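Note that one protein chain of the assembly has been removed; the remaining protein chains are unaltered in position.
Our next item is subunit A:
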Amino acid sequence: MIGSPDVVAFTKEDVFGDCVYPDPWVIPEEFSVPLFPQANNANPWAKTSYAKFTKDFILISEFSEQVGPQPLLTIPDDPKVCGTFDLNYFSLRIMSVDYQASFVGHPPGSGYPRLSFVEDSRVVLGDSKEGAFAYVHHLTLYDLEARGFVRPFCMAYVSADERKIMLQFEELSLRFSRASECLKTGNRRAFARELQRKLRDLEYTRSVLQKEEGLQREAGPQGCYSAHVVEKANELAAVEKSIYEHRDLLKQITSYPLRPRRDPHAAHCQRCVTESQTDAHSSHNAHTHPDTSPAVRGEEGERRQSYTPQLIKGKSAKCFDKRLKTLTELCQESFYDATVELLTDTERCFRGDLCYLHTRRLDRALRRKQNITNFLFEEELGEEEEEVAALGRIFCSLTHTKEAETRLHNPSIMLCPVKDMEVCTPCPASSALLSDALAGDERLELSLSDLTMETQDQESSEENKDSFSSDRSGGGDGGEKESDENVCPNADSNAITDRNADPNTDRADKESSSEDGGSSVLEDEGGEEADHTPIFLLEVEPGCGQQGGRTDSGCEPEAGMEAHPDSLVQMDTACCMSQEGFLYDSSPPVKLPGSGLGPTSLPLPLVVNQEPQAMLPFQGAYSLGSPHCQGPVAGLDLPVKSLGDTASRGSDQDSSDCTMSASAGSEQIGLPVGYRGVVTLRQRKKAGQGALKFVRQYPFALQALWSLLSGRTLVVLGSEEGRVRRLVSALALYVPGPGRCGERVQPWLSCPFSLTDLQSWKLIGLQRMASPVGTSMLCSLSRYSRYISVLDADQKTLRCPSYRGSLLANMADHRTHIRRGSTYFLHLQSMLSSLATRAFLLSFTHHLHLPIIPGEKRQEVEERRRGFLKDQLGLADDDCNVLLYLSQLITKHYLDTETTPHLEADNTSVTTHQDPESVSMPDPATGGAVSHQDPESVSMPEPATGGAVTHQDPESVSMPDPATGGAVTHQDPESVSMPDPATGGAVLSEQYLDPAKPLSATRGRNPPSFTYHYTTSQVFKI
């Protein structure tokens, strides 16, 4: 029998062998590569697991001449972010990169110390052991007390993902360059001020010494100088020398902007350079010809009085027990604040996973190339930092940001609706707010990442799901809200805030307000510095340029946002459930892009005149909250809850409620739309969760989606406002061309609507009421049942035509395994993009819309088009309707944007279509009269063309072509025909598909049209 000791000997042989006698032919692991790249952490998400910090942050460090490298500040300033990461060690590492061999001190041949103006340097480095990588931006600040007058600093963006830094190197570099320029400018101003004071002290000391020396000389015997006198004379000479040195330093620092820049990537502003040249020149003149401008000197003299010079010793003590200035002391406060805000903005902007940041950029670049269809399902595009950089419009953080920033960030600034904008004052030097706005909806990635934090429970819980407050508690949102809240309390209710306000303008505001308040600190300091130093170095210009700028663009409403006086209509408060004294007129001066499409083409004023009933919903819809409101007006009874405590908080969603509805719900529910506020990606993403729930919960979701996507208005009926709003919010994602501000979605309506409203709204949330008004509403529902689908949120039923197709199947599969709303939103985005792509194809495939042979009838063309959809794309009838509707929208949008001026002039020909199955629409290109012969039908003339309409039925509304005029003949009560978007709407010839060719060239032809069939509705229940 073999004993265990014998076995042990065998088993251990290999182990010992390995340890004691390593095989020299086997390559050690340190010289090889792992077989599996992610052997240690087998999943691609875990690459940052060994980093000791939780998320990216910005670190500002200094190489102190007393204590060496030390961390000063982190952004965000939260210890949790850095975790156990050793900031001291990392500061040592990043500051020990000797970035410049810059010379300081007395250069050979020069009697005075020279300031070295070194360019910033940028380094990307990492510590693979710590899992920390950093973009490090080194810069030098000036300090009169420091060794060589320089204080080396660096600002570092620290991340666990090296690739993230390298892939975004240029943007990081741009942003940090801006922050650096801001900090350095503030520092130069502070340095110049310090020099000024020092000069004043020296001059005062000199005068004292001169007096003393004179007295001593007079007191002593003639021609004989005592040791004391000699000492005084030496001291005087030292002071004289010091004065010269300091004057020279002052001269050097003022000439800083004039030096040639060696850094092609520095963020400098040409206007700054020009101004500084002028100022430096005048400063130089003041130095060389001190008596030439007595007025100036007199003024300077007055300002000098604000500082009391002190007697100082000729040599300043430079020892290690002195206290070095802090970063805030080294830099003027406003500039320091602006720098921190810029960096905070940078941190926010780069927050999140690289793949989302990267995809966002690609997404935007691609969407820019497909402007024609973006209006269908995409949120509005703003302008990005890198695009700004690419355009060479690097804006100055110092004094000249106004124009650039206003131009740049307007769209994304409008994250919050009008009300928010109104109660906010011009923001403080707020690049932070800018950043909010800038990053705003564009921070897809971070939010997507953040959205992954949603829990399954949240999604399954209706209450939690729509509570945005939980989302706001997240980093980005929270910051944004906080900013808003910080700003809003200081609101000037009369001024509409330009959230793009120039930081410097705001600083100027601060300064001027402090002046108003009697505080003279800044004024005094500015005054004292004015004697030798150019103004641009001394203070932020509060002058008329900026002040004026603020008045011009900062205090005035923005183009699309302004409350036009004409749009404020006095209304009868008895008509509505609650409202302010004024209502916001729904008809904007400029026609909304989405208006006038197909069945919705009647201009609103016409509706009001011809259909008195329409006034009720009109008022109800639009008058329920003044854009100027800051809270509920006394005496108004809100049915559920006062607006004040919820809607005025500054949240974009909540504020939309204020302007849209009379009764804010008991729950805070975000709207999918912001009335006169841009619908943002963030809002849409939040709605994605509701959409997923809708798809999962309602087996007939597909039918509802089909209604929306094929242009049939969907009414969501319910007694509980919160539920209806949630449903509308979710379903709004599927509304094609909802409008920039979601004009085609009415989230909550408490009054009956009319047929004309169906032109404006494709999705309506309707209140169910047990009252005469409620009965009237139900009547309107049944009256228009041919044209609408009704989703009863209380009964959980849907009445609409049934959908038989496959195109949308993957969009609304209630068995889907997609778990999260954010994921479903992404999925939906790609599905809707596919639809838009096919609609684009349909709209711009030439042979589908043009007669192939002379005399080919419109119906034949129409058949060919349907044949294309069925045969080539393999679509069912119902799917065809979706694409035809989208194609129609595209064509209208294309024509509206390309050719509106041409259409207005044509008033000549008249077209009457008599197809019994369809109602012909006046061709916008040809014009035509429209006559109504069917009381139930609705004709939709081309809104862009204009024209007279004869109404024969109170229920029918014809939409004349304003430009061409004409009557529409309705012969089929069951059908509603719309102008052919692809062809007839206007695109009749090949030229129309070519944006380069004018549309008017083909106007004279009679375009084909297609008939839009509204089929019999069915009722779906769960």
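Note that contacts are C-beta pairs under 8 Å (C-beta built on N, C-alpha and C of every residue); 3 or more make two chains touch, one makes a residue touch a chain; residues count from 1.
Throughout what follows, contacts and distances are computed from a predicted model.
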Chain excluded from display, named as in UniProt, from "26S proteasome complex subunit SEM1", "Prefoldin subunit 3", "CI072 protein" or "TWiK family of potassium channels protein 7": "CI072 protein"
Option touching the unshown chain, where A:C355, A:L381 or A:L778 are the choices: A:C355
Identified contact with the non-displayed chain, of A:R200, A:R367, A:R783 or A:K796: A:R367
Touching residue (missing chain; options A:I27, A:A227 or A:A770): A:I27
Missing-chain contacts mapped onto subunit A: 25-27, 29-38, 42-46, 92-93, 96-103, 118-129, 162, 166-167, 169-170, 173, 262-266, 354-356, 358-359, 362-363, 365-367, 369-370, 372-373, 448, 452, 810, 813, 816-820, 822-823, 826-827, 829-831, 833-834, 836-837, 840-841, 844-846, 872, 990, 993-996
